[in-house]
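Right, I'll just put the structure down here and ask away after.
The complex appears here minus one protein chain, its other protein chains still in place.
For chain A:
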Amino acid sequence: MAASAGEVRHLFRALLREASRFSNYNVREYVKRRAIDAFHQYRDQSDPAVVDAAFKRGLQQLEIARRQSLVYSLYGPRVKSIMDLRSSK
């Protein structure tokens, strides 16, 4: 059973939302960027088997992101990356 366009969009938004929950600047940016790249990659894919496999993989990645954003928030340092501090020169 293939995923509907709505489900795909929901997964994409969920991944981006989870990305923003990471306390670590580099991981946060990576999850966001990687999700966008992955969805772009399969945007014009017509083969339903390929799309389905990618969707399942996306769901797995979302689960990992959910667990890890929690772990990182529990153990993240108090001092943030300078990239997160909006300081100019």
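Throughout what follows, a residue touches a chain if its C-beta (ideal position, glycine included) is under 8 Å from a C-beta of that chain, and two chains touch if they have at least 3 such contacts; residues count from 1.
The rule we apply is simple: contacts and distances are computed from a predicted model.
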item	value
Listed names "Translation initiation factor eIF2B subunit beta", "cysteine desulfurase", "Signal peptidase complex subunit 1" or "Proteasomal ubiquitin receptor ADRM1 homolog", with the criterion being the UniProt name of the chain not displayed	"cysteine desulfurase"
Per the touch definition above, residue among A:4, A:20 or A:81 touching the missing chain	A:81
Positions on chain A where the hidden chain makes contact	22, 25-27, 29-31, 33-34, 37, 61, 64-65, 67-68, 71-72, 77, 79-85, 87, 89
